[in-house]
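Yeah, one chain of the complex is gone here, protein chain that is, but the others are all in their spots.
And now, chain A:
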Amino acid sequence: MTPRTVKADEAMRRGRLVKAEQFADPAVAVDMLADEAADVADAYVTPCVHAGIAAADVVCAARLGEYSRGENHDEAIALLSAVDKNLSGHLRVRC
């Protein structure tokens, strides 16, 4: 399987990094405000997933000069695994 990718320059890498942080910050805030994990499951997990995807794009852009642009999550995992198998394992975690 050849992942569909787009070339990434420095501006795109920084843009995806900002996006990752924009998702990570509210996830942290939600986690802090929750009394019980079950109370905020989706509100916490959804931004975490988006932060993880954006962060994976940053890593791929920095190491490969491209990142996955397909709809298929497995393609993004395959691309990231070329860079870091441990990180791609985290991205493989499903909700």
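As a convention for this text, a residue touches a chain if its C-beta (ideal position, glycine included) is under 8 Å from a C-beta of that chain, and two chains touch if they have at least 3 such contacts; residues count from 1.
Everything that follows uses one rule, which is that contacts and distances are computed from a predicted model.
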| item | value |
| --- | --- |
| Among "Gluconate 2-dehydrogenase alpha chain", "Carbohydrate ABC transporter substrate-binding protein, CUT1 family", "FecR protein" or "Nucleotidyltransferase domain-containing protein", UniProt-listed name of the chain not shown | "Nucleotidyltransferase domain-containing protein" |
| On chain A, residues whose C-beta touches the chain left out of the figure | 7, 9-10, 21, 24-25, 28-29, 31-32, 62-66, 82-83 |
